[in-house]
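The other protein chains are all here in position, but one chain of the complex has been omitted.
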Amino acid sequence: MNVAEALAAFDSVRSGDRMHELMTELFPICRSITGDGFRQSLGIVGKRIPLDVHEVPTGTQAFDWTVPKEWNIRDAYVADATGERLVDFRESNLHVVNYSVPVRARMPLQELLPHLNAIPEHRDWIPYRTSYYAPSWGFCLTQRQLDGLVEGEYEVVVDSTLEDGSLTYGECYLEGETDEEVLITCHGCHPSLANDNLSGVVLVAALAELLGPLERRYSYRLLFIPGTIGSITWLSRNEAVVPRVRHGLVAACVGDPGPLTYKRTRHGTATVDRAATHVVAHRGGQVRDFSPYGYDERQFNSPGFDMPVGCLSRTPHGEFPEYHTSADNLEFVRPEQLADSLAAYLEVLDILEGDRAYVNLSPKGEPQLGKRGLYPSMGGKRAEDEVLAMLWVLNQSDGDHTLLDVAERSGLSFGAIREAADKLLAGGLLSPVPQL
Amino acid sequence: MNVAEALAAFDSVRSGDRMHELMTELFPICRSITGDGFRQSLGIVGKRIPLDVHEVPTGTQAFDWTVPKEWNIRDAYVADATGERLVDFRESNLHVVNYSVPVRARMPLQELLPHLNAIPEHRDWIPYRTSYYAPSWGFCLTQRQLDGLVEGEYEVVVDSTLEDGSLTYGECYLEGETDEEVLITCHGCHPSLANDNLSGVVLVAALAELLGPLERRYSYRLLFIPGTIGSITWLSRNEAVVPRVRHGLVAACVGDPGPLTYKRTRHGTATVDRAATHVVAHRGGQVRDFSPYGYDERQFNSPGFDMPVGCLSRTPHGEFPEYHTSADNLEFVRPEQLADSLAAYLEVLDILEGDRAYVNLSPKGEPQLGKRGLYPSMGGKRAEDEVLAMLWVLNQSDGDHTLLDVAERSGLSFGAIREAADKLLAGGLLSPVPQL
Partner (left out) sequence: MNVAEALAAFDSVRSGDRMHELMTELFPICRSITGDGFRQSLGIVGKRIPLDVHEVPTGTQAFDWTVPKEWNIRDAYVADATGERLVDFRESNLHVVNYSVPVRARMPLQELLPHLNAIPEHRDWIPYRTSYYAPSWGFCLTQRQLDGLVEGEYEVVVDSTLEDGSLTYGECYLEGETDEEVLITCHGCHPSLANDNLSGVVLVAALAELLGPLERRYSYRLLFIPGTIGSITWLSRNEAVVPRVRHGLVAACVGDPGPLTYKRTRHGTATVDRAATHVVAHRGGQVRDFSPYGYDERQFNSPGFDMPVGCLSRTPHGEFPEYHTSADNLEFVRPEQLADSLAAYLEVLDILEGDRAYVNLSPKGEPQLGKRGLYPSMGGKRAEDEVLAMLWVLNQSDGDHTLLDVAERSGLSFGAIREAADKLLAGGLLSPVPQL
């Protein structure tokens, strides 16, 4: 079974449910760019797919960066004079600013306030904040909680550690017919946030499960990494791999209800750009040019690597109101949205795996399709489209145009064009050109 | 006299009437892809222009195709029990499915019905149907006729023959200064249908009449062929001619009241594409990209030939409601519409014949037009446009830009630019670059 056949057999409901289940299991864990939360999450993913877990010690140099100290947290709260916890890490791990240094103090409200973050426009949402590289501490709470704080003395506890340890990431490598690679990555460093980016984590895990048993032209490398420092660290340890990466995608924000968004690579003309543009256009989504702002595609597209890695999302970061708040939760990300994204990823991979050129063996005039039984016996729009797809393939198959070229020019889907080519091949009218 | 001068002298009313007269003479004949109807039609056209008539025997191989048996028909009808003809070939040759095999039978209505075709949306129009390559028989009738049929026994007669014979086509070759050719073709295989495609037949005949006495840079080859099998058969017998064809146009549906439509060649960048696009744009028409669906341009643009042949129509096939019905008749196609199309064809040929580059002999700054009497004596918009055309020609005439280049860039018509070039040439300000 190859990707095309897997796509034809794709079970959208089952895949969506399976991804959402995994997300539900991962959701409560307090992840960060280092620490046990990330490690524990990789352990859960690793129960589904073969996963190599790498530990990179604190202090390791990664180009211009240094692997930071490992952060872990047991508890955190703000309590009033009576000892009642008003802001409690045990209720939501978003309540503590991620990477907060340890603190254990009593202080009046005025001293506490600069350490508190809320969202005035969404009174019941907790914001998500981090402070990875500037040592500090803080809490996040709803505007309603904030408004309820009265003058007085508060007990403030962040029971965290920031110590030498390691940065953890997971890598799933699926060897294919060639050692040319497709790289698919997701950042898994956010705590209880569903779309950004447990959606990416569960989609990449599901891809690994689906691709595992298939015949694959390419080898696949699927990365579960913390954002920015993770991709930079991975790059610093895998420079030899970089030249083998032919196509790449960053999976982020793939579970929200918005349409698909593809963000091009730095050059904008890579094969993955064309494949993803084709898929997204046929699914009513949008395509955007590269910009050096976003997720780990920033690192893969830095001038020293210049890799053909795009980003395939639904609604891009920062453009949905729930972004980086407690409202980005398991209700916001639905199984059918995850399944739709997964199908789109499979369609892109189908093009990457299956695109090739053919030579029309009867190139002088059209061949007579009827005498070969290639004319649909019934009429109607579907039959017309089938004939049209065959005529396009025949007309363009001069050895210079791949099926994706034909799909792009004709306006028909890659799937329809590939199906037409398969029929013509079976009918003895085409000869395949070796794939590059 | 050259094409430019013929265009200046073009008599639109006379040309339109003459084409419509020819169409009126050809209209009643029952043509098909083979047979006496096509042969008789060529005889009529051949009274106006020099025409070589070719007969290609049944069974001749033409690439992937075989010349079919020749079809002829004397009579056909459906009669009721009283012998009254309810559907009668003598009233309209559209009543019989073209290429119907002979039949002579009596049958009840229920058995007859699958052989009957009508158009529910147009109750008084007879549809046009064919069955060239699947042996069968059938009738076409108005929905009103169909609704009038009552249960009972019917007499069904198709007095046709389908026997070894030949495929007939006509070729008019007009030798020019060079053996490089312009190929213009029309399919003449439809019975009593005016726009599709007697309009093409009479337009190509009129072109032959007009071009005959002119000085011509190119040789012209005008084909009157049956659709698909005709062009494929012609190609199979004329492979040596193909490389000499520099420009080509398929003339189809050139008599309806719609605006002009030009369909590009497979590459879309041929000189004929640019020439036709220019003419159509200045006449308020539309330009479409190539698709492997339509008329004989499909065959000329197959990858084994890849000829620079576009299609210049008014409303494309299938996009006017009268298409392939009895409503595509002599009232639908009017003389003035035919004349407008003919003028457009002449304008395209004028560009193909007359496009060339010049070198500005006074290239440093603008030359002083006034001292040469090249400034219009009167002001106004027309005079301004004349000056502007001269300035464009002077500015762009560095030997690299042809008059069509200048027309495209300036937005002015090829005619206005050529007129300006003629004036500047007469004024000693330009030197022609030899035509390629």
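Read from first to last, the chains carry the letters A and B; within each, the first residue is number 1.
As a working rule, a contact is a pair of C-beta atoms (placed from the backbone, for glycine too) under 8 Å apart; a residue touches a chain by one contact, two chains touch by 3 or more.
Small disclaimer: the values here were computed from a predicted structure and weren't measured.
Contact with the undisplayed chain is limited, among A:A134, A:V150, A:A240 or A:M378, to A:A134. When the missing chain is restored to the complex, the residue among B:L330, B:L388 or B:V433 that touches it is B:L388. Contact residues of subunit B toward the unshown chain are 360, 362-368, 370-371, 388, 391-392, 394-398, 410. Along subunit A, the points of touch with the absent chain fall at residues 62-65, 133-134, 228, 231-232, 235-236, 266, 289, 291-293, 298-299, 301-306.
Note that in this section only the chains that are shown with their structure count from here on.
Rounded to whole angstrom, the centroid-to-centroid distance between subunit A and subunit B, based on C-alpha atoms, equals 54 Å.
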